[in-house]
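The next block holds one structure in the form of C-alpha cells; read it before the comments.
The block that comes next holds chain A.
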Amino acid sequence: MPETNLLECQNLTMNFGGLTAVANLSFYLKKQELVGLIGPNGAGKTTVFNMLTGVYTPTEGTISLNEETISGLSPNKITQKGIARTFQNIRLFNELSVLDNIRIAFHGRCSYPLIHSLFLTPKFYREEKAMEDGAYELLSLLRLEHRLNDKAKNLSYGEMRRLEIARALATGPKILLLDEPAAGMNPQETEELTGLIAKIREKFDLTIFLIEHDMSLVMKLCERIMVLDYGILIANGSPEEIQKNKRVIEAYLGEEV
Partner candidate 1 sequence: MKKKGLWILLIVLALAVVVYFAFFTGKGEKTSVDEKIVKIGFIGPLTGPAASYGTNAKNGAVLAVDDINASGGILDGAKIELITEDNKGDTTETVNIMNKLIEQDKVVAIVGPVTTGPTTVAAQMAGENKMPIVSPTATGDKITQISEFVARVCFYDSYQGPVMAKFARENLGLKTAAILYDSTNDYSMGLADSFALKFTELGGEIVAKEAFYAGDQDFNAQLTNIAAKNPEAVFVPAYYSDDAQILLQAKAMGLNAIFMGGDGWDSQELINGAGDAAEGCYFTTHYSSADTSEKVQEFLKKYREKYNAEPNFAGPLGYDATLLLADAIERAGEANPVKVNEAIVATKGLTGVTGEFSFDEYRNPLKEVTIATVKDGKFALVDKVRP
Partner candidate 2 sequence: MAQQSKEKINWDGYLTLAGAILLVLVNVLLISGKMPAYYRGILGFVGINIILAVSLNLINGITGQFSLGHAGFMAIGAYVSALISIHLKWPLYLALICGGLAAAFLGIVIGLPTLRLKGDYLAIATLGMGEIIRVVLLNLDITKGARGLTGIPRTTSIYLVELVAFITIIFMVNLMRSTHGRALLSIREDEIAAEAMGINVTYYKVFAFAAGAFFAGVAGGLFAHLMGYIAPKNFDFMRSIEILVMVVLGGLGSITGSVIATIVLTILPEALRGFAEYRMVLYSALLIVIMLFRPQGLMGTRELQIEEVRKIFSGGGDKDARD
C-alpha cells in the first residue's frame, strides 16, 4: 500500500474492573476513508470512541495518529491533535448561543494569550474575527445560520444533531467520530444527513468513523464496515462482504447452533 494509515490501533483492551468491554482490538483508518462501526447494543462501540478521544485510557494497547502515539493523552490534547467527536446523547452547551457553541470549539485553533483579550489588542480582534468568520461558514454549511443567536437548548432535535457536527468540525479535525448521528431522526432527516456527511468529507478532506444503527445509512455511506460483538472485532470489510458474513448475521440474529 502506498499511503500510510492515518490512525492505527493495536491490541486495544479496555477493562472495567472485571468486565472486559473491548478485547484485543486492532484496526486502522486511512485518509479520507468513511468507515462504519456497527454491532449489537453493548458491544463496546462507544467505548472504542471513548478510547480514541482520550475519555478512557486503554488498559492495554496503543493508538497512534500519523505514527504518533496518542493513547494516554487527555481528551483536549487529542482533540487538538485532530480527532473530534459528537456525542450519542447530545452534549451541547445548552445555555449558550449557537454561535458561542461553535466559537468555543475554535478555541484550540485560533487561541491567543489571555493578555490580548484583557487589553483588546489588534491580535484579539483579528483572531476573534477569524473565529466568527469560521463559525458563520460552518453554520451556513449546516444550515444553522438563521439560529445564530438562539440558545442551543431551543433548537429542534435535528438542528441539535447538526450543531454537534458543526461544533466538532470547528475544532479542525483530521478524523471525525460520529456517535449515532441519525438516532431519533425520521427517514427524510436521515436522508439529508447522509448527503451532509458525504459533503463534509469531501469539503474538509476528512476521515469519518461512525457508529450507527440505521443500516440503510451505513450501507449507503460507508466504504468499509467493522463489526464489534462483545468487545471483539468479528468482521471488517466492504458493505457487501459484511452483509454476507455469517458471524455478523449470527451476532445480530442470535446464536444458531
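As a working rule, a residue touches a chain if its C-beta (ideal position, glycine included) is under 8 Å from a C-beta of that chain, and two chains touch if they have at least 3 such contacts; residues count from 1.
Per the selection procedure, all candidates are chains of the complex that A comes from, given by their letters.
Source: prediction; values computed, not measured.
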Direct contact with chain A in this complex, candidates 1 or 2: 2
Touch list for chain A against partner candidate 2, complex: 53, 55, 74-76, 79-80, 84-85, 87, 91-97, 100, 103-108, 110-112, 114, 116-120, 124, 127-128, 131, 148-151, 167, 170-171
